[in-house]
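Handing you a structure now.
Removed: one protein chain of the complex. Kept in place: all other protein chains.
So that you can tell them apart, the chains are marked A and B in the order they are listed, and the count of residues begins at 1 in each.
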Amino acid sequence: MSTPNSPLWEVFVRPSRGTNHVHVGSIHAADATLALQNARDLYTRRGEGVSIWVVRSSDVTASSPEEKDSFFEPSADKPYRHPTFYTIPDGVEHL
Amino acid sequence: MDTDQQQVAFDALIASDGRVEPRDWMPEGYRKTLIRQIAQHAHSEIIGMQPEGNWITRAPSLRRKAILLAKVQDEAGHGLYLYSAAETLGMSREEMLDLLHAGRQRYSSIFNYPTPTWADVAAIGWLVDGAAITNQVPLTRCSYGPYARAMIRICKEESFHQRQGFESQLQLSNGTPEQHAMAQDAIDRWWWPSLMMFGPPDDDSPNSAQSTAWGIKRFSNDELRQRFVDICVPQAQTLGLTLPDPDLCWNAERGHYDYGVIDWTEFQQVLKGNGPCNRQRIATRRQAHSDGAWVREAAAAYAAKKQAAGATVPVAA
Partner (left out) sequence: MTSPVSEQPGAAPANADVAAYAIRLGDDALILSHRLSEWTAHAPQIEEDLALANIALDLLGQARTLLAYGGAFSGRSEDDLAYLREERQFTNLQLTEIENGDFAVTMIRQLLFSCYQHELYRDLESSTDAQLAAIAAKAVKEVSYHVEHASTWVLRLGDGTELSHDRTQAALDAVWPYSHELFVDDELVRRMADSGVGPLPSVLRPAWLGAVQDVLTEATLVLPDDDWQPSGGRNGLHTEGFGYLLAEMQHLHRSHPGAQW
């Protein structure tokens, strides 16, 4: 009694208005409508969300852990992108 | 990077108490251990729906019925969180279910005991969920990210399970003499199996050392068992119920309660499939799965038809 695979979907929930959708896990469903309903019943039973996205897991393109250095390290040595890099004399306001 | 370098990087990550994520390189043993453990955990949630689900239609008040239904529903949800975590390691849920149905992946032996009375529902909430939480809280710091995150969610949701069990047990204990007797009988039957939930004693638990080294396991079986006993003794006093162990007593020197000898023969028997309900639990699960095959096939066929017809889906916004 082998079971046919139903597609896997990644689920993103917006916890409240004004916040981002956040990845919460995955769900199985034959199609997008069922995926949304299943995600609603599984991930928002306690009122955890006001909006849900579902994305076919196979449609997600992810950066590879091996590329971690080339992808993310170059941005680690550019402190001038952060406001704390700059010294402002005391008493200057609205900066 | 070659395998040696990858192993070095992995070891360094574990040593620094970092988190391993799905696409990271990991030793095959680590992957296999996690799949086995998470799948067993997921199966336990799914099979665990049966002994309590047994009482939903007979719950003695509408309030208790709503609580029980919500709790058993949570177990289905927790099973799904855990299957989702296990799938990130490369085994599909379908495969895990097939292995469960074929008896090639396990679930917790505790669910092979029957629930003949309503008080069993309370005892499961108080003792079985209590033991499960004791086991699970350290897993929220497990080295594998998706498992740890699933456990955080589960522990947060499960805190109500144990509390409702305790409340229900207290109500029974303080109720009529028949209710009190029912509660005591349930404790008599569930206490020892609950202690077995922590697994074999440390000197007979061959895989524990490796799991601990990998940051999957944070405390030994006996440490967690002791923690659970220490928590339960004063709770039983509040409940006015007696834990069925004449050797249970405070050891001031150790700062812990001493407890009697666990019957590991019984544990091994249930593990081998000879518990009171092993066969019924799997049969019920297989039946539900095979009865539902035509429904799952219908959903797949409908999706294929719509996709062929170029159906559009709403755009995310």
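Note that a residue touches a chain if its C-beta (ideal position, glycine included) is under 8 Å from a C-beta of that chain, and two chains touch if they have at least 3 such contacts.
Only a predicted model underlies this, so the values are computations on that prediction, with no experimental measurement involved.
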{"item": "Of B:Val261, B:Val295 or B:Ala308, the residue in touch with the unshown chain", "value": "B:Val295"}
{"item": "Listed residues B:Ala9, B:Ala76 or B:Val137, member touching the removed chain", "value": "B:Ala76"}
{"item": "Sole residue of B:Gln235, B:Gln269 or B:Thr284 that reaches the chain not shown, by the stated touch rule", "value": "B:Thr284"}
{"item": "Residue touching the undisplayed chain, where the options are B:Gln179, B:Ser205 or B:Gln235", "value": "B:Gln179"}
{"item": "Touch list for subunit B against the chain that is not drawn", "value": "46, 49-50, 53, 56-67, 69-70, 72-73, 76-77, 79-80, 118, 168, 171-172, 175-176, 178-179, 284-285, 287-288, 291-302, 305"}
{"item": "Touching residues (missing chain, whole complex) on subunit A", "value": "27-30, 33-34, 37-38, 41-42, 45"}
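One rule holds in what follows: only the chains that are shown with their structure count from here on.
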{"item": "Centroid distance [mean C-alpha coordinates] between subunit B and subunit A, Å", "value": "28"}
{"item": "List of subunit A residues in touch with subunit B within their complex", "value": "1-6, 8, 25-34, 42, 45-46, 53, 55, 62, 64-66"}
{"item": "Of all residues in subunit B, those that touch subunit A in their complex", "value": "1, 21, 23-25, 73-74, 77, 80-81, 84-85, 87, 92-94, 97-98, 101, 149-150, 157, 286, 289-290, 293, 296-297, 299-300, 302-303, 306-307, 313-314, 316"}
